[in-house]
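All protein chains but one are shown at their positions in the complex.
Right after this comes subunit A.
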Amino acid sequence: MIGGLFIYNHKGEVLISRVYRDDIGRNAVDAFRVNVIHARQQVRSPVTNIARTSFFHVKRSNIWLAAVTKQNVNAAMVFEFLYKMCDVMTAYFGKISEENIKNNFVLIYELLDEILDFGYPQNSETGALKTFITQQGIKSQHHTKEEQSQITSQVTGQIGWRREGIKYRRNELFLDVLESVNLLMSPQGQVLSAHVSGRVVMKSYLSGMPECKFGMNDKIVIDKQGKGGTTDDSGKSELGGSGKQSIAIDDCTFHQCVRLSKFDSERSISFIPPDGEYELMRYRTTKDIILPFRVIPLVREVGRTKLEVKVVIKSNFKPSLLAQKIEVRIPTPLNTSGVQVICMKGKAKYKASENAIVWKIKRMAGMKESQISAEIELLPTNDKKKWARPPISMNFEVPFAPSGLKVRYLKVFEPKLNYSDHDVIKWVRYIGRSGIYETRC
């Protein structure tokens, strides 16, 4: 298991050092600094073995987190734990920075003591942790006996992510379907690979221990219902989705509150949600993706000192919808000496420090097209190596889900309290963003 956990600043100074196992010596702290932080090359592997000691490291802004071990640990678990550790710290004190870590080092030690015991990760849900690690110098008498047992049963219990007795005057929930659409296209306009990775983020402000059921236009479910002939009335377009066509989901993963065995057998998504904001599910689709933009590049080398670039972008969605925050990034060679740009819409600028022409358009409706042309002057070089021509990349935001996913319903039952599904105010929003959206040129 994990033998120790260190946090360093960018200079390699130790901010936090907690050793769990006897086989990890103090010299391990220095070994990592010398071999990884002070090494003058980029990280070639996130796992580094130095003198039979393995270091798992991640970097957040300029802070290094390193987990150390001498055993054959579960590597995936160690990284998951490091990410979780970052989440917990962020939930407690915001951004992970040297200043924040120094300001909260006592808290961090307390957290590390709680969520990692002898190197074994324990309950690390912030909802539960915040009930008893508060940093207000709590005294043991402050909790009544009932409160104490409530804390411990929550930390160890089946529903470790939610405490009992939550009350809201107004029961309300928000669902955000956030998708990032990824594309790699050849210069000829052939789709080399495209996929959507989406997340359903839920903000729940519900009283008691509500039992929820979530439904979407999952092809498998819709087909099954079609075949069986059973019409589920309550599920019909309750939340504004048209629900006509269904989508094929390649794979999905769920927050630990979702009953996986039930999903596996019936493909229904049922759960008791944590309080507040959390990520209900992640999914991935590759079929019938709506690609919101098409990029058509044309690069021409005019002699050895000049390049002509023309890029056309076309929007491919309903004309009534508006895409926002559009940005096209056209890479330029390292030996660029000057650039002239002409664009019909938006603003374009050559940014020498980034080796790119950045073209920004605030808004663009569907089924439109726009164009930019640029002349790039090059300095003559005798560098034998050809310019690598990185792909043209794009950023944007659209108010629909490129995968075609629609929320069909989210039903809430709380048998003990007197509110029903109809009393809950529900909101749904769809946002599609560009992930890595690249066209080779």
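Operating definition for what follows: contacts are C-beta pairs under 8 Å (C-beta built on N, C-alpha and C of every residue); 3 or more make two chains touch, one makes a residue touch a chain; residues count from 1.
To be clear about the criterion, contacts and distances are computed from a predicted model.
Within the choices "Sodium/hydrogen exchanger", "Oligosaccharyltransferase complex subunit", "Glycerol-3-phosphate acyltransferase 4" or "AP complex subunit beta", the name that UniProt assigns to the complex's undisplayed chain is "AP complex subunit beta". Shown as candidates are A:16, A:178, A:299 or A:358; the residue that touches the absent chain is A:16.
Considering the whole complex, the residue from A:43, A:91, A:220 or A:425 that touches the absent chain is A:43.
From the set A:178, A:252 or A:299, the residue in touch with the chain omitted from the display is A:252, counting the whole complex.
Those residues of subunit A that touch the chain absent from the view are 1, 13-17, 19-23, 26, 29, 42-47, 49, 52, 54, 56-58, 69-77, 79-83, 99, 102-106, 109-110, 113, 117-118, 120-125, 132, 135, 137-141, 143, 145, 148-149, 151-153, 155-158, 160, 184, 186, 192-193, 195, 197, 250-256, 259-261, 263-264, 279, 281-282, 284, 384-386, 388-391, 393, 436, 438, 440.
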